[in-house]
Structure formats: structure tokens, C-alpha cells
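Only one protein chain is missing from this complex, and each of the others stays in its spot.
We just call them A and B in the order they show up, numbering each chain from 1.
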Amino acid sequence: MNRIYEYSVFIIIALVIFAGIVLPIPDIPALGDKARVLYFHVPMSWISVVAFTMSLWYAVRYLRTKNIDYDIKSFSASQLGFLFCILATATGSLWAKFNWGSFWNWDPRQTSIFILLMIYGAYFALRSAIDSEEQKARLSSVYAIVAGITMPFFIFIMPRLVETLHPDPIINNSGKINMDTSMLIIFLTSLLGFTMLFFWVLNMKTRLEFIKYKISSNSD
Amino acid sequence: MKSRFLNNVKLVFLKDIRSELRTRYVINSLLMFVLVTISIIRFAIGDEKLEDELLTGLLWIAVFFSASGGLSRTFVKEEEKETSAALKLTAGPAEIFTGKLLFNLVLTFVLNFFILVLFILITGYTIKNPGLFMVVMSLGNIGLVAASTIIAAIISKANSKGTLYPVLSFPVLLPLLLTVINATKLASAGIDTKEIAGEFLILVSYNAVVVTVSLMLFPFVWED
Partner (left out) sequence: MAALSIHTKDLTKKYSGKTIFKNISFELSSGDSAVIVGRNGSGKSTLMKIIAGIISPSSGTMSFMNNGNKVEFHDVKRKLGFVSPYLNLYDELSAIENLRLFSGLKSDSAAGDEGLVSLLELTGLADRRNDEVKTYSSGMKQKLKIAFAMLNEPELLMLDEPRSNLDKSGIETMERIAEMQKGKGILIIATNDEDDLKLCSKRINIEEHK
């Protein structure tokens, strides 16, 4: 079963990379071939948000139960989320360079992801500044929740400050998916593939962190 | 029951005020910090007459950094002097948190009054709608204090307390800062109250959310 999952992840992502780079793309005004980045950029952003939400969820569970397993899960999810967040930032700013002329322009979308990166960074900084495992788990969970709870404000604040130049989200305000069918298929496959990849790596990461914890607690 | 809560909040708050007045643990160094910050702003500007928009930004930089020097002290001091156990034994977490929140609020208002007076004197900053400006500044300060107090409680248990505070507070405070800087700009430019109704709504709800969540989470921070 496990093997089948791993091979599927490999095959799906290989297909997506091939299709995303090689297959022709419909002509989109002002974007052209540059639109190909969405196959990779959007799944990365999606996963960094999913990972952060999972990490928050486990933080709440930890505070409720005080079961250290939840903290290990929360920590693993946030570490992977951080990685995907960096990838999303990198793919995004690469695209920005070619479309907007510079890698970084403080577009509202860029600002939002910058703040998510900052929260991750602060969370890791806090964890490394606390010695006791229980305190580390408790305080970082509290911080993750406080930070997570203030994030949604950006949704209301950003549009008031600057107009974004970021292309419409895949499902835009009018609720329509405006994507060519062939593109949509590649995109959805990519979303599936990367999400599967994320959960696969997350599973390994969690097990690894769990073993690390066991070893450190048995060393007395 | 209710009056007991308020009574204990008052006791914690008055205790902190009395300690502060006696030791000047925070206020002296903070006032100097403010003086230094604003002097640096003055020297950086030179004789240039800056636009009020830019000055508003500078004003909030001064407010943010002075707050980051002072607001984290209340909890850190209890941990450093090992007095937190006595408080824990005698008062409930919500009482302690609320008392500290009020203390930080008073500290910030005093500090900001000082910052504002100095800032106006030194840079020639003009405020066209003073009433609105005061309301905006107050709302901003409440949010600043609410978020800072819970973060102060968190870092009081960590190792590198001083450097950790700005790192942890920045992402949490950013939505507040962006909104309040914008609202302050508009208020100092003399805009009508109606036009910043949206900012008001954001500020008020931010404050409500942060205070509520802090009160809910503080017991987890406070227990050892």
C-alpha cells in the first residue's frame, strides 16, 4: 500500500513537470508562457497554508490534551509548511521578476506571504529559546494560535492599502473557474500530486521527530 | 464573585504601579530611550520639512520601539525575581493578566503622551483633526498593549528574552500597525471621521479578538 502511494506521487509529479513545461499552453493576454508557473506556485502556496492550518489545529489539540504527540505533529507540519512557504515565495518572485520587472515589489500577496514567513521564523526562534519540552510545546502552541488569529485581518487590511496586481485566484470573486480545460486538468493533477507529496513527507517527518523525542527522553 | 475578580485585578495593578513608582524600573530608561529615538529622528531629518505622511510613519516607529523596550518587562521581572510563585498561589490567571494589561496600558499612555509632545516640538508635526487623532492613537495603543502583554508573558519563560520580543511581536502587530498608521495619517491630515470608519472597525475588532484570545490562552502560559 505504502509503495503504491510512493510510486503514484512520483508518477504524478513527473507527469505534471513534463506537462507543465512541455505541453502547449493557451494564449493568455500579458502572461503567455509565464502562466506555466501557476502549476507549481499555486500548489506550493496552497500547501503552506494547509500546513500552517494543520499546525494550528494540532497546537489547539495539544493545549487541550497536553499529549506531546500533538506538539510533535504541530512542529513537523510547521517545518514542512515553512519549506513550502519558501518555495512559494521563490516561485512567486521569479514570476514577478519577469512579469512585474523586479523580484520583490511589496504587492499585497507578497506582503502576506512575507508575514507568514515571519510567523514561521518567530515560531522556530521561540522554540529554540526554551529548554523544557513541555514548556516549548505549550508556549509555541500559544504563540502559533495568537499569530494565527491575527492573520485573517490582512484579508481586510490589504485591499484598503494597495491594489494588488496578482492575477485572480483560481476561483475568483465571481466564483467562476476561468481556466482552459487542459490547463485545469494539469493544474488539478499538480495540486493533487504536491498535496500527496506533502502528506508523504509529513508522515516521515513526524515519525522522525517522534523517534528523536523518544531517544532524547530515554537517555537518562 | 465578580467584585472579587475586580478587587484582585485592582490589587495586582496597584502593586505594579507602586513598584514602578518606587524603582523606576521601566519608566526612566524608557523616557531616555524615547528622547534618544526622537533626537535621532531630528538629526536624520536635519532642517528638512518633512511631509506629515512621512512623519506619521516615523512617529509610529518611535512608538513601536519604545513599547518593545517597556511592555515586556512586567512579566520578565516577576520571573527574574522569582515572585511569580507568590502571585500564582494567591491570585487567578485572569486576574493577574488583566492587572498587568491595565498596568501596561497606563505605561503606554504615559509614554505616548511624552513621545507625542516631544515629536511635535521637535519635528513640527501638525494634527488637523486632534479629536480623531487621539481616538485613533488610543485604539492603536490598546491593540499594541493587548498583543504585547501576552507575548511578554510567553517570552518571560524563554531564554533570550530581550531579542525575542520584537521577533515575536512584529508579525502579530503588523495588521494593527498597518491599519493604525494609515488611520493616523488620515486623522492628522484632517479627514472626516466617516471616512475612516473601516479602519475603526478593524482596530476595534482586532483589539477585541486579541484581548479575548489572550485571556483564554494566558493560563497555559502562566502554569509551569
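Here, contacts are C-beta pairs under 8 Å (C-beta built on N, C-alpha and C of every residue); 3 or more make two chains touch, one makes a residue touch a chain.
Predicted model, so just to flag it, every value in this text is computed and none were measured.
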Shown chains in contact with the undisplayed one are A, B
With the missing chain put back, one of B:Ile40, B:Ala85, B:Val117 or B:Met134 would touch it. Which one? B:Ala85
Spell out, residue by residue, where the missing chain touches chain A. 131-134, 213, 216-220
Residues on chain B facing the left-out chain by the touch rule are 4, 7-8, 11-12, 15, 18-19, 22-23, 81-83, 85-92, 95, 223-224
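Keep this in mind: only the chains that are shown with their structure count from here on.
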Distance between chain A and chain B based on Cα centroids, please, to the nearest Å. 32
Sort out for me which residues of chain A touch chain B in the complex. 63, 115, 118-119, 121-122, 125-126, 129-131, 135, 138-139, 141-143, 145-147, 149-151, 153-154, 156-157, 160-161
Chain B residues within the chain A interface of the complex: 147, 150-151, 154-155, 157-160, 164, 167-168, 170-172, 174-176, 178-179, 182, 198-199, 202, 206, 209-210, 213-214, 217, 220-221, 223-224
